[in-house]
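Pasting a structure here, questions to come.
Missing here: one protein chain of the complex. Every other protein chain is in place.
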Amino acid sequence: MSQITFENVVKRFGSVVAVDNVTLTIGEGEFVALLGPSGCGKTTTLRLIAGLELADQGRILIGDRDVTYLPPAARDVAMVFQDYALYPHMTILDNIGYPLKVRGVSRAERARRVTEVARELQIANLLERRPSQLSGGQQQRASVARAVVHQAVAFLFDEPLSNLDAQLRLEARAFLKHLQNELGVTTVYVTHDQAEAMALADRIVVMRLGKIMQIGTPLEVYRNPANTFVASFIGSPPMNLLNGTALVGQGQFVMDDETVIDMTEVYRRMSRPPLDGQEITLGIRPEHITIHTEPHPHAIPGQLYVVQPMGGETLVNVRVGSKLVTVRLFQDEPPALPDQVWLKPALDASFVYGADGERLS
Amino acid sequence: MERRAIFSAKVGFLFLAPALAFVAVFLLYPFVRVFLLSFTNQTLLGTTAPNPEWVGFDNYRRLFDFDRWMRLGEFGSALKITTQFVIGSALIGQVGLGLLIAWAFYRKKGVLREAVYTLVILAWIIPETVVAFTWVAFLDRDFGTLNALLDAVGLGRPDWLFKHPLESIILFNSWRGAAFSMLLFSSALETIPPSYIETAEVAGANAWQKFRDIFFPLLRGHILTDLILITLWTFNVFTPFLLTGGGPARRTELVSIYTYRTAFHGQHEFGKGGAIAVVMMLINFALALIYLSLIRRRRVHG
Partner (left out) sequence: MNRYRIRTTTSRALLLVFAFIMSAFFALPLLWLLTAPFSTQANLAVKIPETPSLANFEAVFRNKFAIRALFQNNLILGGGVMVLVASIATLASYGLSRTRVPGRDVLVYILILFSSVVSGTAAMVPLFLLIFNLGLIDTYLGVILVMTGGLLPSGIFIMRDFVDSIPRSYEEAALVAGASSFRMFRDVAFPLVRPGVMVVAIWAFVNAWGAFLIPSVLLRSPEHMPASIAFYSFYTEAGTPNLTLVSAYAFLYTIPVLLLYLIVNWRFGFRFFGGIKS
């Protein structure tokens, strides 16, 4: 396995900058997720590693080798596509063994190695079938098997679980993580599903419009989102982001000219508090808010909107001013709530973001 | 592929009715008449015009008179010429050229592709009589553009239409018909998901391996389909008549031209013309069967 490095890589498609000056290092054996919405550049980044796109600027290194201008065949990486790309005219055995066939490995040796890998992935009994005869989950594993057989220095996954139904996706997720732990291969995994990234990756690279928004372990990006984009993207249900004005002199945060939150403690803790009158965004995770049925010190009033029982927990949406705030209650029985409620945010777990979205500490 | 029916048989029939009517009246009925005609000595003029007689297989015997049938101007010769014409102009010329162009411009965009495609298609849609004139001009020994170019590089001025008539019509027909194959393969190539090709690239395949392992197997059905259609169409094409008139001295007399001469010149022998048409039909049918069985065999193994 190898380390993968990006140095100031830029990729343009016409006038669109898909990858905007990205610098990134993926360690040997590390599982890194590229996470973001469509169009953020994560797939392009993956394809740049594979050699399916060529960088306009910058360098890409795999291990010590500068692969920036090498074709895919010369880079020794393996890739699993969203549609699995299993050739309908070949048996599963031939499909999995294709990287070996291309390298001139003998038929007998190919069969041996493919069977070995297929056994590990529990599809050994399917080797003589055609892709159309396999279920979605089996196809997915066959596609992964092909990457394993390749014995490449890195695995690249392009949203490999998107085509599976929800139940299967969870199983496949566990399976992929276990496999990567066993093989220890450097893995780059593209997904738009933040839960998937959180569950699988050693580190997450959150991307938006071609730029990296934050890199960190799952816990890091969850606990310390560097900007409002990461804050809203990671975590489900997403963090509540309230826009308003910081009246630092009065130690207050005012939202919609009516809702006032006492922030004196918060501003005092900050090494660089916002300027008086500055527009800021206050971020509170749904699990850091408590609901009260009567006026409470440091609690803001709101209108009950809807209660959603989720089984192990309950989500409550409350309208505060013009915003809909989500509160997460760890109880399975939904509480009986009146129309008017009071929300108390745990401010020591809150985040303050400037008008540009960046975190103010 | 499972095709569930949406229509009842009755509604389906209504949709099909106009087409069936046309086909029955203007395709099947004439063919049946031709079939019956082939057993008579019907001609346009003379005594056998109003009173044709039943002659059984006489017309067929005259076609397959093996003592003389290979002479220029006879049926055997026409068959031989047509076979050469089909191999050269249909298989190699149209299918080969169409595949080559579609392959070369696969996943490429831009002015180059548009220019080539447009020219190829123009060659196909410009009226027959017009292209015949332009090709007569193109191939002319003294004034033609082709010879002007060949002379400029020192290859002399061959007399295409008189010394190399078969090559001329093969070249002409390939030029004329390549567009259909090109369009068919171009569409077929587009149905291959890019991930298939990219997977092969990442797995390490070079261009030849990609073609052999991915493109060719996935395109085989389309290639066969194209071959059937182009072969049938080329077998029956008449346009080369405008270039060479079947000559010189019957050296480019394709079966279609031979039929024309038999039925509309000389004795105007409709009966014999009919026999030729029936034989042609049987040959076409046999070719189609061969192709279809190749497709079916692929499906069983593939």
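Order of writing sets the chain letters: A and B. Residues in each chain are counted from 1.
Basically, a contact is a pair of C-beta atoms (placed from the backbone, for glycine too) under 8 Å apart; a residue touches a chain by one contact, two chains touch by 3 or more.
On a predicted model such as this, the values are computed, not experimentally measured, just so you know.
Q: Could you tell me which of B:33, B:71, B:212 or B:297 touches the chain that is not displayed?
A: Residue touching the chain left out of view: B:33.
Q: Please pick, from B:92, B:148 or B:290, the residue that touches the omitted chain in the full complex.
A: Candidates B:92, B:148 or B:290; residue touching the omitted chain: B:148.
Q: Considering the whole complex rather than only what is displayed, give the residues of chain B touching the chain that is not shown.
A: 1, 3-9, 11-16, 18-20, 22-23, 25-31, 33-34, 37, 101, 104, 108, 112-113, 115-116, 118-123, 125-131, 133-138, 140, 142-146, 148-149, 175, 180, 183-184, 187-188, 191, 218, 221-222, 228-229, 232-233, 235-236, 238, 256-257, 259-260, 263-264, 270, 273-274, 276-277, 280-281, 284-285, 288, 292
Just so it is clear, only the chains that are shown with their structure count from here on.
Q: Residues of chain B touching chain A in their complex?
A: 193, 195-196, 198-206, 209, 213-214, 217-218, 302
Q: Mind listing the chain A positions that touch chain B in their complex?
A: Of all residues in chain A, those touching chain B are 50-52, 71-73, 75, 77-79, 81-83, 85, 87-90, 98-99, 101-103, 146, 150, 156.
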